[in-house]
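Here is the structure we will look at, set down as structure tokens.
Note that this complex is displayed minus one protein chain, with the remaining chains in position.
Here the chain labels run A and B in written order, and each chain numbers its own residues starting at 1.
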Amino acid sequence: MPKPFVKAGTMNSIKVHNASVTYNQLPVLWDVDMDLPTGRLIGIVGQNGSGKSTLLKAIMGLVPLSSGNVKIFEQDLDTIRTEVAYVPQRESVDWNFPASVQEIVRMGRYQPGRLFQRLTKLDHQLVEDALKKVNMLSFKNRQIGELSGGQQQRVFIARALAQGAKLYLLDEPFVGVDVATEKAIMDLLIEMKKEGKTIVIVHHDLHSVTSLFDYLVMLNTRMIAHGAIDEVLTTENLNATFGGQLNLFAQLQQIIKERDFPIREKGFEEK
Amino acid sequence: MTYSLLLYILLGLGLVGAMSGAVGTFAFLKKRTLVGDAVSHSILPGLVIGYLLMGTKDPYVLILSGTIFGLISIRSIDLIHQKSKLSIDTAIAIVTTVYFALGSVLLSVVAKSPNGSQAGLKDFLFGKAATLTENDIVAFAIVFVLVIITLIVLFKPFQSIAFSADFAGGQGWKVKRFEFILAVLTSIVITTGLQAVGVVLMSALLIGPGAIARYWTNSLKKMLLLSVVVGAFSGIAGGLLSLSKDNMPTGPWVIIVLFTATILTLLFAPKKGWLAIQSRNRLNKKQMAEENLLKTIEQLREKGNNKITFQSILDQRRLEAAVFDRAFSALSKKGMVKINDQIISLTELGVAEAQRIVRLHRLWEMYLTARLNFKNDHIHGTAETIEHLITADLEKVLMEELNFPSEDPHQKPIPYGNAKQ
Partner (left out) sequence: MEMLSSNDGLNIILALLISWSCSILGVFLMLRKMVMVGDAITHSVLPGVVIAYLMGSGGENYIVLLGAAFFGVLTTVIIDFLFRKLKLQEDASIGLTFTWLFAVGVVLIAFFSDGNADIDQECVLFGELGLSFMDKIIWNGYVLGTKSIWMIGPMFLLILILVIKGFKGFQIISFQTDYAASKGIKVNKWHYLLMILVSLVTVLSFESVGAILVVGFLILPPATAYLLSSRLIRIHFISIGLATAGVLIGYLLAQWFDVSISPMIVLTLGFVFFLTFVIKMQNTKHLK
């Protein structure tokens, strides 16, 4: 598989073009369009239900797109999956699942073609390194339910690290995490950024945005704005992001749902 | 079989179906129907114990002992789920099989007892309507009346709980108490129904009527009523089918009737049914095709083309010939387009309608750029869809909000016609 040569700033890490996603006919992401840079710490903000998780899922190909497409490092996801590490939202985890910290982090090394093979020495080494980086090596035999929220989050970050990706998509990694751990995780992420990795983080808390990120995506079903943080963090954008849906827009959303209207028409293209 | 006995049996099955439908509606709304499956299996040991204690199949004793086991099983499921890390589906499966195994062991004990073979307890497995006695039917009727009265008297709290237990609690209802009453009703109904349809398939009689009713109405009262009717009908129709041949169990036939009704509902129900969805899609397509055709003609006119032919339209847009034909004849029926010597033109009505579409398209593009910060090269795709969806009310809001712009973001004129008044 050809490894893409990725240098900070020279190409887009993620390119989302006119992407729409509907759940039960209701558009929850509508014509989202964005080019994200490489080598940055990128925050995605928006209120509950604004489609942040759905955007990450759309990027990872986990939900079907009703329109548009996604490119990662200017390639299709399938050719470049090993370069992308995804950390789902906390709620998707069954904390009772019978697995130790180490077993979870090993999953970072699983790949479709290698599921029937043993993990190699290198794999085990990478797992151990990742655990060390997040300071969880001494917990490696704990069941994941027996950890604090911050420790749990670190395990999942270690799993992403173990994968050795260039692009990281983290869905609300700071939920249930205390301030000290948040700082520790953040330091780690900043270090990763310095190594040229691109990190995209869905984030809830607007207060800490400026101190955490240098690039921001503001989402409210549609894309409100994205860009360098000091450029996009305007009152107008904030209102549009957190001030609820525009009435007109919300009504159209409902009409689409009620009438089962396709979000993109097919077969009438202009020539 | 005498005629009156046949009537009796069908009456019994109708009663069972009706009360299952009524109680099942609540189980369905609370998404607890699989608990019903567990309960019906768990009642088996209760029935056998009731029989062993009394030595006969006395319907009242059986209903009582069965109901007790039903309640125990519901409690067991909740306990396992709440007090361990096991999920609800695991808890249900555990309770179902363990109680059923207990019942089976007890059954094999009864079978070895002197008059065990006459006990007919095995009819509980798949139900055998032909063995119902007059005594049974009377018991069914009594239970039916009790259940219906309870549901009517306690309709309000049950309604709140079905909507959401938290909501009901907020309204000041003692949720635990009413949930218990509902559990008692469910157990009684299942126990009663077992004679008719059997352990294995009883749960379907709880699920089916409610599921069907849900597709036809949004009101809980109507849903209950419909569910009762569907339940009664399935019971009677299934009974008739099963009685048509000797040695035929009743339960499976009732379920086959019910499943058929469910499929028919899923296909034909208004709004949510498959056919309704298909026809909505067809209408959407038809509307899009017609409006796109009008719009294309208008765009050609804008360009100064006054010899518009089929070919010039097809040069402009990708349109399947059949779709094109259908849209065109629909539009000429509506008196919006004319064709003369292969030259296509719009009537006055057609011009107004075509301009409306163009206007909506361009207004929406304006809105996207002016209000939603879209870039100029990303607005056309959405507008292609939205132009078909904006209602007259929304159009007014849009025009006023944008203050009647004269051009769209691509500097094309926005035609207003008479729309400004």
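What we mean here is this: a residue touches a chain if its C-beta (ideal position, glycine included) is under 8 Å from a C-beta of that chain, and two chains touch if they have at least 3 such contacts.
Keep in mind that what you see is a predicted model, and the values were worked out from it rather than measured.
List the neighbours, among the chains on screen, of the chain that has been left out.
When the entire complex is considered, the left-out chain reaches A, B.
Out of B:Leu5, B:Leu64 or B:Val98, which residue would touch the omitted chain in the full complex?
B:Val98
Just to verify: which one of B:Tyr8, B:Phe28 or B:Trp173 makes contact with the chain not shown?
Checking the options B:Tyr8, B:Phe28 or B:Trp173, the one contacting the hidden chain is B:Phe28.
Just the residue numbers, please: which parts of chain A touch the chain that's not shown?
Listed in rising order, the touching residues are 24, 57, 60-62, 78, 81, 84, 86, 88, 92-100, 103-104, 107, 110-112, 115-116, 143, 145-146.
Identify the residues of chain B touching the omitted chain, counting contacts across the whole complex.
Listed in rising order, the touching residues are 28, 31-34, 36-37, 41, 80, 83-87, 89-90, 92-94, 96-98, 100-105, 107-109, 112, 122, 125-126, 200-201, 203-204, 207-208, 210-211, 245, 247-249, 251-253, 255-256, 258-259, 262, 266, 272, 274.
What we mean here is this: only the chains that are shown with their structure count from here on.
Show which residues of chain B lie in contact with chain A when the two form their complex.
The touching residues are 85, 277, 280-281, 284, 288-289, 292, 315-320, 323, 367, 371-375, 378, 381-382, 384-386, 388-391, 394, 397-398, 401.
Mind listing the chain A positions that touch chain B in their complex?
Chain A residues touching chain B: 18, 30-31, 33, 67, 96, 222-225, 240, 246-249, 251-252, 255-256, 259-265, 267-271.
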